[in-house]
Structures are given as structure tokens and as C-alpha cells.
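The structure under discussion appears below in the form of C-alpha cells.
One chain of protein is taken out of this complex; the other chains stay put.
Up next, chain A:
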């Protein structure tokens, strides 16, 4: 499989969640370049420096939640693609996520290797 290198930013207040996602990304060969943040404000501040191709974004976070994070991206006219990664199964959250142009997928935790591989195939087809 001929992959172009992809840079991924993980934003989840749970350190352990980032740890799991990072491992899955590594073992599936999804990306070799991963930066992770447990504080969304820091992720937003570093965005112009890290310049990721894709953001894995949790919704339920204290202080700045996933929705507010998306609002900031919209205000900044930042076009970085976002994959929502959440433990929420709420249909309301899914519908709300569709309203943001940056959101390309809505994944429910727990992520599995198959989930990551499916996402990779989707991006390959799109790319």
C-alpha cells in the first residue's frame, strides 16, 4: 500500500485514551507522526506549528469541549479535517457533528484496529 505520510493530532483529556489511540495508529501503520494533547487550549495554540493533516477529537472534555474546539477552528477558518472520537452514542451528537464541514467521520470508542484501518481506506480513496 502506497501511503503518503500523514500527521495526526490527538485531543482527549484522558491520557490513557490518547495512549490507546496512538498505539492503534502505530500498529495499523496509519501514521508515524502523532502529537497528543490532554489540554484542548494547548492543542489550539500549537495548531499553526504542528499543522496536522488530521485531528482525532474527543467531545466530552472539561473547560473546552469538542464542540467549542470545532467552533474555534471554524472562526479561524482552519480547514484541518477532524474525526470525532467519543464514548457518546447519542444520536444528537452525531447529528450535530454533521453540521461542521471539517468533520469527516464520527467514531465511537472503543476504537479498534479495524476502525482505524477502515478510516485509512476511506482517506486513501478520498485522497
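We take it that a residue touches a chain if its C-beta (ideal position, glycine included) is under 8 Å from a C-beta of that chain, and two chains touch if they have at least 3 such contacts; residues count from 1.
The criterion applied here is as follows: contacts and distances are computed from a predicted model.
Asks: Mind telling me which option in "sn-glycerol-3-phosphate transport system permease protein UgpA", "Sugar ABC transporter substrate-binding protein", "histidine kinase" or "Protein nirF" is what UniProt lists for the chain we can't see?
Replies: "histidine kinase"
Asks: For chain A, which residues touch the unseen chain?
Replies: 14, 16-17, 19-21, 23-24, 27, 59-60, 86-90, 108-113
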